[in-house]
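Here the complex is missing one protein chain, while the rest keep their positions.
Chain lettering (A, B and C) follows the sequence in which the chains are written, and residue indices restart at 1 in each chain.
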Amino acid sequence: MTSSFKYGVSVYSYVNDYGSIMTLEDAFDHIADTGATGIEILGEGQVEGYPEPSSAWLDTWFRLLDQYKLEPTNMCSWVDMRLTLSHWLTVEEGAAELARDLHLAHLLGFKFLRPKFGVVSHDLVPDPNWEGYVERNLDLAHKYGIVICPEIHSPTPIKHPVVDGYIDFIERTGTKNFGLMVDTGIFQDRPLVHWGSHQVTEEMRKHMAFLNGIAVNPEEFLDIAKYVVFIQAKFHDIDENLEDQNIPWKPVISALKRAGYSGWLSSEYEGLRSPWRAIDQVRRQQVLLRKLEREHDEGRFA
Amino acid sequence: MTSSFKYGVSVYSYVNDYGSIMTLEDAFDHIADTGATGIEILGEGQVEGYPEPSSAWLDTWFRLLDQYKLEPTNMCSWVDMRLTLSHWLTVEEGAAELARDLHLAHLLGFKFLRPKFGVVSHDLVPDPNWEGYVERNLDLAHKYGIVICPEIHSPTPIKHPVVDGYIDFIERTGTKNFGLMVDTGIFQDRPLVHWGSHQVTEEMRKHMAFLNGIAVNPEEFLDIAKYVVFIQAKFHDIDENLEDQNIPWKPVISALKRAGYSGWLSSEYEGLRSPWRAIDQVRRQQVLLRKLEREHDEGRFA
Amino acid sequence: MLEHELIQSTGFRNFGPVGARQGFAIRVRIPNYHGTRLSLLEGFDVTVDGEYFDHEVNRLGIRDEVYTMAQMREETVARWSLTEWGEILVDKPGGLEPGVHKIQVVARIRYSYFPPDVHIFPMRAERFGTICIA
Partner (left out) sequence: MLEHELIQSTGFRNFGPVGARQGFAIRVRIPNYHGTRLSLLEGFDVTVDGEYFDHEVNRLGIRDEVYTMAQMREETVARWSLTEWGEILVDKPGGLEPGVHKIQVVARIRYSYFPPDVHIFPMRAERFGTICIA
């Protein structure tokens, strides 16, 4: 018997809907009803009173986890390097930002923390201080049993100095508390039709080439699999025949399975932000992913 | 100085939105921000735990009235004559239904109660027991200072046996606790384009002729004005030039003013049930009605 | 909060033991603009992927109770409030396959203030819904 994926949903899937048609409890209900067992959140998003929620809010959080039988998976955070127009974070300040979110993630029961670092160039070279921020927090992450995992996100592909830099860091420090998160948007091989609540125009495609997809070959996942600790199952549009219009799930699932990945697949819908649309899109993706995993495990992949 | 209308909003305006994009507190916020000072509700609709709300809910109700500075105006209720397929209400049972709602309306601070009676024929002759239901409750209504006011609602015009029956009752009993509510939908003189969340089709117009408007002459209001205690300012579509597409407000306001009406105008939006649409439509109507009243009072009506 | 439309995305599910499902449930808002005694409901016709299930047979689940059509017709005390959801429970041995299904519902409600001959008002809704778990 092969090992199996764990299925979760990120509340980011419902952004725009969140706070307008959906409460935190509704999000739990929608997620649990898909059959998923994990919930991913944005720290400064779902946590009321971030970064210091009240004890009443914490009671609600644990009551919801218990009632809907969901496990906290990953908490997203940001290390906003350019704190003001004039002041860039020092290493000490950036490390403190990360520590703040590690404390909160631990308090809420999360085992993964995704920090989003800034970039310093047009080709997305990360804030050079990121190593300092992380290294100063490895002991804290270890104490909490949390893996800090920056995200490999389109338009950054797998074969890229940014990814090499993260891997070098893991090799150099030998840490178990830093790893890679892969956002499956990197495998997108057909153009997006919508972005946010808008139809994509030719003008938009010119400035945001990534809208057409950077089409990373799923086989490349095998090269970095040993460093990957979490997967955000980014998607945008699954039709009523369960066909994804942008992400080639069959080769992706095949690569993940052959790489022995057995962590979370956390649904991350990022399609048309039409109210209520995300709810059923996430349901479709959960069915599609489980169907493909089952087909793979039963040897029904070509 | 002429007497002035009082401006309110019925939460019915937001139905479909209510409970999906809007909480009770949101409704208070939307209403108060229009400048209205009165709130109208559906008893079995906005009252959680109807007909016996908890004391916690009652605390919320009075906190909201205080915080948003709104006064309870009318509570809508139903006397469902055909309680089951086999059992029609007896006079005693119908009177008990009405008494139940009088108690609740009084508890919540309302001064008007609109009961909706059943009908027994295709031309909308009302449940003949209505007189019994009401007459047995006149003392209770008097004790509570509440006026029971059935609604003159399209397709029933002003000159109609139903209205005559209500007026005869008032004359016969001499009561001050029963009066007429006028729904301004009776003045609609141009066809509706939408009904609920649907475009009106020719098929629908055939079966629901009232969609085209029964176009009661606003001057007829003067004939019944002495019996009218409340007005639901029914409307469906006001464009960005503040022009109502269905209700001829200028002659309506003119008639109300000349009749000396100085009670509530309670906005009752019943147009396209597209999410969030009602919020601004109610704002437009509040501006339009106040503008027309001001123009009338300044002698600027033709 | 509920979805704006009658048929909800969440709550479309199979019921009964896994491997021996008895049927499926569709979560719905109340098909009315105000809360309602259950006796004023005349049931729900359901069609899924073209297969028809009659309102006389389908049941209503609300809060922790399940009502047959006969029970609903006589239930003059229990009410369905405006902000609560209910579930239409449809018998179908084996349940529905995981995946997307076309759902059509005709919710039938009785209005005393509608003329006797059109006393039962049918509210129609349809959409795609997704069964997640076999």
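What we mean here is this: contacts are C-beta pairs under 8 Å (C-beta built on N, C-alpha and C of every residue); 3 or more make two chains touch, one makes a residue touch a chain.
From a predicted model like this one, the values you see are computed outputs, not experimental measurements.
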- Check the whole complex and report which displayed chains the hidden chain contacts. A, B
- Where the complex has a chain not shown, which of B:L65, B:V193 or B:V287 is the residue touching it? B:V287
- Have a look at A:G8, A:G38, A:P72 or A:G118 and name the one touching the chain we're not showing. A:G118
- Message: Counting contacts across the full complex, list the positions on chain B that touch the omitted chain.
- Response: 21-23, 26, 29-30, 33-35, 240-242, 275-276, 279-280, 283-284, 286-287, 290-291
- Item | Touching residues on chain A - with respect to the absent chain | 12, 15-21, 42, 44-46, 48-50, 76, 78-85, 116-124, 127, 197, 275
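We adopt the following convention: only the chains that are shown with their structure count from here on.
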- Note on the structure: Min distance from chain CA centroid to global CA centroid: chain C
- For chain B and chain C, let me know how many angstrom lie between their CA-based centres, rounded off. 30
- Query: In whole angstrom, how far does the Cα centroid of chain A sit from the Cα centroid of chain C?
  - Reply: 36
- Query: How many angstrom lie between the CA centroids of chain A and chain B, rounded to a whole number?
  - Reply: 50
- So which stretches of chain C touch two or more other chains? 1, 3-5
- Can you list the chain B residues in contact with two or more other chains? 20-21, 275
